[in-house]
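What follows is part of the complex, with its chains left where they were.
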Amino acid sequence: MMFKIFVNPLEKMDLQSPFSNSEAGGFVSFEGWVRSENEGRHVMALEYEAYAELAEKEGERILIEARDKFDIIEARCGHRVGRLQLGDMAVWVGVSAAHRNEAFQACRYVIDEVKRRVPIWKKEYYKNGDSGWLCPVEGYAHSPPERDGGSTSTA
Amino acid sequence: MNTAKTIELAYYALLREQRGLSSEKRATSAMTARELYLELKEEFGFNLQMEDLKVAINGDFADNDMPIHDGDTVVFIPPVTGG
């Protein structure tokens, strides 16, 4: 298990290379990409900031929970920080298992919990020159409505 | 009873921008993380409410009403938006 914060671009090949295992029959991965629109606003770029020490600790806990809850072989997650452009990969989750059902469920669990619990924050830069830290708190300025457990400019 | 202590604070994201600093040492007589935040909120005009935040003490999550001690590192964690 390994949760890691990356300052440099996430490299899928590197992230996936520890997964080779002849007992694994299925591998599910999730990639979160920076997309151009959030709540009707045109996003030009994103900036992610992490409380890295605690992010990696909490991220590792999530991966261990995934292994305890689902019959999987390996689970890993990488999260990018710094300034990202449209289409860049912000987060990668990979899970291998003997059977695909467990791989799908665990991968979904990891990304959901990472979004919910890991101390990482996103600032959006808009086409009109505005920018702001997303803040899903009722009544606060940048407060996108919930969707899939929190809609943002990634997924 | 002398409750004066020095706390290490680190700020992230919105709180970092509102404070204008990434970290600082602060003398405080606050007994708990919650009291400390109310002190900071008052002084620096933070607009997040205590109930919107989580607290980390010395690198791990802690209860808002956890006592704080001299030398502790305290981080107030705005709602997370990673992923």
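For clarity, chains are labelled A and B in written order, and residue numbers in each chain start from 1.
Note that a contact is a pair of C-beta atoms (placed from the backbone, for glycine too) under 8 Å apart; a residue touches a chain by one contact, two chains touch by 3 or more.
The structure presented is a predicted model; accordingly, all values stated were derived computationally and were not measured.
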Overall stoichiometry - one representative per chain kind is placed in view: A x2, B x2
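Simple rule for what comes next: only the chains that are shown with their structure count from here on.
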Euclidean distance of C-alpha centroids - chain A vs chain B, Å: 26
Parts of chain A lying in touch with chain B, wherever the complex brings them together: 32, 48-51, 53-55, 57-58, 79, 90-91, 111, 114-123, 133-137, 140, 150, 152, 154
Residue numbers on chain B that touch chain A, as the complex places them: 10, 12-14, 16-17, 47-49, 52, 54, 56, 59-61, 75, 77-83
